[in-house]
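Take a look at this one; I'll ask things after.
Only a single protein chain was left out; the remaining protein chains are all shown in position.
Right after this comes subunit A.
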Amino acid sequence: MNSIAVNDLHKTYAGALTPSLQGLSFSFAEGKIAGLLGPNGAGKTTTISIICGLVKASAGTVKVFGLNQESGSREQIKRVLGIVPQQIALFPQLTALENLVYFGNLYGFKGKALKDKVMAHLEAFGLENAASKEIGKFSGGMKRRTNIIAAILHEPKLLVLDEPTAGVDVQSRSMILQFLRDYNAKGNSVLYTSHLLEEAQQICEDVAIMDEGKLVVQGSPAALVNALPDCRNLEDVFLHYTGHALRD
């Protein structure tokens, strides 16, 4: 089964002159770490927003583990989906523990079981000593790690991460990437977007490169690199398909 299957997806925002998505189609098999890559304005965030059910598609279908986003399965999809947004989607005035207990409560967890679960995650991410510290006083790396914990409290089968390593130090990045491998090793799927193509090449088993709202190419990083004789890495493949023109 596919973790995600996007078929002929179109999206034009109200008032926009050009469409954000124009017939985008791709799918990722269940249990893989997949990368959705593309230059600025390619439509990655719109695609993720439609997958999560935050934005309605103008046309096309999105299926998450076979559940159709547009056919009343939205609540079921939410249960199997964990989102790590690019922003630190936490309350800066609350401590890490308070934030995570709050989001845990929203998922329906409570009491000692929730607190134990939160503390276990904090320990796994090296944050156990910062549990009572306000998020606003955390370093960038600590915030990113807590941001990930908030998305995995309900142990989603598919974890979607938007630039999870942006602005973090090498140690934090290494820990986050190792976490993604470990999480995937438990049989979960991961969809990841990043501008760090070296990182994507390192951890993704399958990548889809998109530009101007359409899929440009899809395959494993190694297969994509091997298919183009003049390309040595994923970055070369990316530039080959998306060009050198600046995107603002």
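One rule holds in what follows: contacts are C-beta pairs under 8 Å (C-beta built on N, C-alpha and C of every residue); 3 or more make two chains touch, one makes a residue touch a chain; residues count from 1.
Here is the rule we go by: contacts and distances are computed from a predicted model.
Q: Leaving aside the chains you can see, what is the UniProt protein name of the one that's missing? Options: "Acyl-CoA dehydrogenase FadE34", "ABC transporter permease", "3-isopropylmalate dehydratase large subunit" or "ATP synthase gamma chain".
A: In UniProt, the chain excluded from the picture bears the name "ABC transporter permease".
Q: Which listed residue (A:34, A:52 or A:161) would be found touching the missing chain in the intact complex?
A: Residue touching the chain left out of view: A:52.
Q: Among A:94, A:119, A:177 or A:196, single out the residue that touches the unshown chain.
A: Of the listed residues, the one touching the omitted chain is A:94.
Q: Since one chain has been left out of the picture, which residues of subunit A touch it in the full complex?
A: Residue positions of subunit A that touch the missing chain: 14, 52-56, 75, 78-79, 81, 83, 85-94, 98, 101-103, 105-108, 110, 134, 150-151, 154.
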